[in-house]
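Mind having a look at this structure? Questions to follow.
Excluded from the complex is one protein chain; the other protein chains are retained at their positions.
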Amino acid sequence: MSARKVRILIAKPGLDGHDRGAKVVARALRDAGYEVIYTGLRQTPEMIVEAALQEDVDAIGLSLLSGAHLTIFPRVAALMKEQGLDDVMLFGGGIIPEDDAPALKQAGVANVFGPGTSTQDIITFVEQEMARRK
Amino acid sequence: MFDKEKLAELRKRHEKWVDGTLQKSLERAPERADEFITVSSTPVRRLYTPLDVADLDYPEDLGLPGEYPFTRGVHPTMYRSRLWTMRMFAGFGTAEETNARFKYLLEHGETGLSTAFDLPTLYGYDSDAPEAEGEFGVCGVAISSLRDMEVLLDGLPLDRITTSMTINSPAAVIWAMYIVAAEKRGIPRAKLGGTIQNDILKEYIAQKEFIFPPEPSMRLVVDTIEFGTQEMPRWNTISISGYHIREAGSTAAQELAFTLSDGFEYVRWAIDRGLDVDAFAPRLSFFFNAHNDFFEEIGKYRAARRIWAREMRETFGAKNPRSWWMRFHSQTAGVSLTAQQPENNIARVAIQALAAVLGGTQSLHTNSMDEALALPSETAARIALRTQQIIALETGVTNTVDPLAGSFFVEAETDRMEAESREYFHRIADLGGVLPAIEQGFFQLEIADAASRYQWEIDQKKRIVVGVNEYSGEEKIGIPILKMDQQGYDRQVARLREIRRTRDHRAVSARLSDLRQAAAGDANLMPFLIEAVREYATLQEIMDVLREVWGEYREPVIV
Partner (left out) sequence: MELTERILKADRRALARAISLVENDGEQAQKLLQEVYPHAGQAHIIGITGPPGSGKSTLVSQIARQYRQQGRTVGIVAVDPSSPFTGGALLGDRVRMRDLAGDRGVFVRSMASRGSMGGLARATGDAVTLLDAAGFDLVLIETVGAGQVEVDIAREAHTTLVVEVPGLGDEVQAIKAGLMEIADVFVVNKADHAGVDQTVRALTIMLDMNSAACSWTPPVIKTIALHGEGVADLIEAVDDHWAYLVRENALQDQQRIHAQNRLTRVMRRRLFDELLAKIGPERFEETVMQVATHKIDPYSAAARLMNSKTQGS
């Protein structure tokens, strides 16, 4: 019997086209052995949550550099709850001031990774969370 | 440039040095790493001598400033006559707020304006569209109609300043608004000076703010080039941009090669339209990144001028020396800024700016230290501008033209940049040209590979980022972060609704239907856009007409 594979959705909500970070993280997670579903640009919160549902993922990673995170991240979290994806971990990254992190965590984002985060830190975090949630 | 016998002599001496002096030194003091690499992960040799640039032909490859092939600069006197334009990118929130910032910047000695637009505007949506939710005014100013443009430009001396507008897919529409706003104040379009970025190819390659498929998008760009050539001699209708390609993670050589390929593609399309190359080429301008690797960057700028001049003359048959010129704007690398210890960014920006100046830039934007955190605050933006003034007035680097020419290393880097670019030109040609290469995801994949390698080097500590993976402390620094005015959105939406209520509805729908017809045919769209915005058709109304006729583009899957 093969082991359960962890599946992660990497999504780019909002209008900004800066997909460098999303792609680097998606590749790093793949190289760490995860199955990564990449959605591409300009995803609405509805599209992201529906994709997460269909793909039965264990985690969703959002990347946003436009500054609209305070609107978009909580919206994704709320839709996840609505769809019953309570057990799916939500994390995010981008140009997100530290001051905004508490509000995002309050809204249900497990962690926020700012500029300069190493991909190893993200992988370690995902590993720990997945182990914890088993 | 070098005497053959003397080179042979030097080669022998160099071999002796390697076996003797160097060997002994390495035994006592081994080098810090097995390999030293540039920001672009290219190995750098220990020492550069005439042997590394033995084939350099001074008159052919370098020439004199202001003369072909312009490696040493486009002006004979460079900064001795006139400093570069210190052009700071600004824009946020409503037109009122950005207008106030512009006035502040002009009072503080800035000589050209540069406008950032918010994402809904960049995608051709009005501020009250559902797609604009949460994005209003965040990354720049929101312009939904001619009225917003009138407010943005209120009180600015449009006949004396030049205005650069960073906008691409809807560039023609925003330009039309600028033209009409000025004309309504009695300033004729021929007197207006400035730049629209209008570089759609790099959107498909890197920044991804595209709307239409490549072909109709290119047609729109050529429409603006044609219109500008005929009616607006002081306007640069395109700023062919490597900046965003680099920010997306490319190497320096990729930035250079892809940008030049884009440039040649525009030239080809404009010639196919029937334009004389010497009529439009002098108004083409470029926009490059200024990254951390000092010498690699300088090599990039020098090679850029040389390749452009050679190709314009040899391949496209341009005869006007101004067509051979590559003039460029540069901006320091946003991607190099760190959120950790943000004051360190002041030093980074200064060094990057110095590279752009030593590379012969025509205008420069220096990033503010807090840009990895949020939009720049006023203090941070002022320090960034002061950095340019210090370089210009205190350091002495402006006293002579192209001071680094003849450095064995700098010339070798310049040659390398040209060689790597030409290699890419061949690969792109093999794929059938720029548009097929975009559709096959060639550029996107090359960039994603480079970005992943760069991040891997940082993660492995093969590359040090001070304050991030070395010398990182937990010290908290209080940087004031710019917050949006919450009432701005309401004001903007109110203005938009008022316009929709009070304008001449019949005229608006007539102009939009004219536009629809023209878009389906092959007339130049600029006059149609000008007439539509004059009647206060909104940005989105106009873009929706074009979306309807041309469809929307989906990018290939490249991860």
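Letters A and B mark the chains in the order given here, with residues in each chain numbered from 1 onward.
Quick note on the criterion: a contact is a pair of C-beta atoms (placed from the backbone, for glycine too) under 8 Å apart; a residue touches a chain by one contact, two chains touch by 3 or more.
Since the model is a prediction, treat every value here as computed from it, not as a measurement.
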Checklist entry - So that we can see where the missing chain sits, which residues of chain A does it touch? => result 1-5, 7, 26-27, 29-40, 43-44, 46-47, 50-51, 53-56, 83-84
Checklist entry - Which positions on chain B touch the chain that was left off? => result 213, 436, 439-440, 551, 554-559
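Here, only the chains that are shown with their structure count from here on.
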Next on the checklist: Just the number, please: Cα centre separation of chain A and chain B in whole Å.
Outcome noted: 31
Checklist entry - In their shared complex, at which residues does chain B touch chain A? => result 119-120, 122-123, 131, 133-135, 138-139, 203, 207-209, 247-249, 335, 337-340, 372-375, 447-448, 451-452, 455-456, 458-459, 465, 468-469, 481, 555, 557, 559
Next on the checklist: Could you list, by residue number, the parts of chain A that touch chain B in their complex?
Outcome noted: 14-20, 23-24, 26-28, 38, 40-41, 66-68, 70-72, 95, 97, 99, 114-116, 118-120
